[in-house]
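With one protein chain removed, the remaining protein chains of the complex are shown where they sit.
By written order: A and B. Residues from 1 in each chain.
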Amino acid sequence: MLELNGITAGYDRRAPVFRGARLTLAPGESVGLLGPSGCGKSTLARVAALLHRPDAGRYVLDGTEIRAWRHRAPRELRTAVGVVFQQPRTAADPRLTLADLIAEPLRATGRGAEAAARVADLAPTVGLTPELLSRRPHAVSDGQLQRACLARALSLRPRWLICDEMTAMLDASTTAALVAAVETYRAGTGAGLLAVGHDRVLLERWCDRTVEWKDCLTGGDER
Amino acid sequence: MTGNVLRALEAVTAERAGTALLSVRGLTVRFRLSGGRTVDAVSDADLDLVPGECLALVGESGCGKSVLASALLGLLPANAETTGTALLAGPDGTGPTDLLAAGEKTLARTVRGRRVGLVPQSPAAHLTPVRTVRAHLEETVRALTGVPRRERRARAEEAAERAAFPATHLDRHPHELSGGLAQRAATALALIGDARLLLADEPTTGLDRDLVDRTADELRRHVDEGRALLLITHDLAAAERIADRVAVMYAGRIVETAPAHRFFGPAGPRHPYARGLLDALPERAFTPIPGMPPELTALPDGCAFAPRCPRATDLCGTRPEPRAAVACHHPEHPRA
Partner (left out) sequence: MADPRTHRLRLWTSAVTVGAVLLAVLLVPPLAQLDEQAVDLSAKLLPPSWDHPFGTDDLGRDLLLRCVYGLRISLLVGLVAALVATVIGTAVGAAAGALGGRLDRGLMRLVDAFSSVPHLLLGIFVVALFRPGVWPVIVSVAVTHWLSTARIVRSEVLSLRSRPYVDAAISGGASRRRVAVRHLLPAVLPQAGLAAVLMVPHAMWHESALSFLGLGLPSHQASLGNLVQTARSSLLAGDWWPTLFPGLLLIVPTLAIAGLAGVWRDRLNPRRRSELML
């Protein structure tokens, strides 16, 4: 279970972006969170990914209450949630090749030995060729880079995946390919998904259910 | 298809070219990279655009559609080589200007802003952060028109009104505007010179669906006033909403040009790539086209789509010439 309750978060304590947001995901469930841009849904996604410390509220992930965020959060919890961001350009270290980019989480967690095999495993599932893996971000397109970013998020086999506007910058075919890759991973692992976005048609097609941002805030159970 | 039909189609194309506001023939853009490699960003593109028409140029990111737009405005970097012609009809009976042959001076003084208006991709970045919207508008009025100082304010307000930018927000800075209002402010700027041709480069990227629809509808309104709009986008929904015709670009080539109602309607496009692109939409089959587009540095001799194409045969090793506005050896038959 991923349970966010009464979350208040923002970048200035006196003026939070939102107050009292609530969202619950059952294990293995995929939920689309719909809202206009700038409403705070991405901030909530960052809270769920343990990347942004909320000002108030309770977050329980698979039975463990989260009390620390970012580096302070225990590594097992951080890596239980994979994240894909909207803009692959800013989400990729420009110095790493795509292969190193995908392998980075494995190396960072002391599992560098498995890296080569895992990258070889993941690359075809997101549609990357060996030649592309040897390139750096500036030599590939946004779509190709986003495929690598998705592979990176999957490299540690997270139980939860958070896709924050993952396909907003991409064309229809790449969008469909990335969604298919996410769904293949979920079918194989039973991972849960929180997909944040503003494209109703896409999220309704992709997810088990969709939630309106305003329903997260009114406090009523969104189901 | 019989020869007669082809000839009839050719005649229609020639007719269009006669009344066209913008007529592009054989536009090719290459970038020379260090190490002797070249990027074939645009190859042999033909387009016609008549007043009161919206042509959507669609394709995946990196297919060369933005390069095409930049070539028309003379905004390419120095390592680009451009060939072909792009005739922009002159104002009121004067001769056409070849945008590709015109010098920077001509483009800067008579074309950009005056005869071709650009609606940019990220309006917030297009506006100077330290100046208000009114200052932007008045500055553009001053630069593009000979309006005396005391009338500038009125002209700026008129321009804002035309783009449906609320007068109450004129004294705000760009960061105080929502995405939709910033887009309108940028559109207002593009309209000041009263250009008959509007070029919109991904005007809806990153906007919400509601905002995409509003932005698209506003652009359509300007088309209905008699302007021509070249809408460059990867957003097929926006294209479907406002375009009269759709041109599909793949790996630097325009592979199909079709009327929007046929393209999005039950008949569907005829090029397998265009069909694959539509089938990838979540409201349709939601299935991706297998594989990825080829590198623009190493395009195959034949059809660039053949490696991903379910209909490819040996014939596809040769380049398909456009026939009836479809560049394919094995075009699909209309679905309905």
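Here is the rule we use: a residue touches a chain if its C-beta (ideal position, glycine included) is under 8 Å from a C-beta of that chain, and two chains touch if they have at least 3 such contacts.
From a predicted model like this one, the values you see are computed outputs, not experimental measurements.
Residue-wise, the contact with the chain that is not shown comes from A:109, picked out of A:8, A:24 or A:109.
Only one of A:149, A:170, A:193 or A:216 touches the absent chain when the whole complex is considered: A:149.
Even with one chain removed from view, chain A keeps its contact list with that chain: residues 46, 49-51, 70-71, 75, 78-79, 81-83, 85, 87, 89-95, 104-105, 108-109, 138-141, 149, 152-153, 155-156.
By definition in this document, only the chains that are shown with their structure count from here on.
Those residues of chain B that touch chain A in the shared complex are 59-62, 178-179, 205-211, 234, 236-237, 276-278, 280-283, 286-289, 291-292.
Against chain B, in their complex, chain A makes its touches with residues 36-38, 86, 127, 129, 141-144, 168-177, 179-180, 198-202, 204-206.
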